[in-house]
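With one protein chain held back, the other chains of the complex are shown just where they sit.
What follows is subunit A.
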């Protein structure tokens, strides 16, 4: 849950998605600016934190990068409990991973925090020639489910910072005292169904 400090706050962000879709790679790209051709598979989950400045606040993201294998599913609630945001990642070259992403969306809708900011990331968009998941299909799905959608590449860095910053911008500023009068927060997801598509 987002907690507020002096115009700065912490927010827990969880990455979910099938194994090998690039969750760890996205975090590594965002936090350290690196990419590894062979990224070790994650067991349980890995933790990172990164502070970013958005227009009106400083957000410290506490990022949980979870393990993707199906059977690790039963551990996931421990990581998404209390999360203010989630990035659900699939691999545009594997349809199966997109189906898995939809399951995560359902699960979060059912069990997560109703105010959770949820992003759908179609990763590995540098692999255009191997694409199996059409952009439009994912975008339509995202709109129907009030997610914001971007195609990303941890390899080329396309849209990686963008997706994390967009999440930070959309996070509800928890405390009314900090909130500029008249700002409406509840319609954030529905109002802005911006989609950003990978350009490779």
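Methods note: a residue touches a chain if its C-beta (ideal position, glycine included) is under 8 Å from a C-beta of that chain, and two chains touch if they have at least 3 such contacts; residues count from 1.
Heads up, the rule we're going with is that contacts and distances are computed from a predicted model.
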Q) Absent chain per UniProt: "Dynactin subunit 4", "Rab-GAP TBC domain-containing protein", "Cytoplasmic tRNA 2-thiolation protein 1" or "Replication factor C subunit 5"? A) "Rab-GAP TBC domain-containing protein"
Q. If the hidden chain were put back, which of A:7, A:34, A:106 or A:140 would touch it?
A. A:106
Q: Using the touch definition up top, pick the residue from A:62, A:143 or A:162 that touches the left-out chain.
A: A:62
**Q.** Touch criterion as defined above, residue of A:34, A:49 or A:140 at the omitted chain
**A.** A:49
Q: May I ask you to list the residues on subunit A that touch the chain which is not drawn?
A: 10, 19-20, 36, 38-45, 47, 49, 62, 64, 67, 69, 71-75, 77-79, 82, 106-107, 109-111
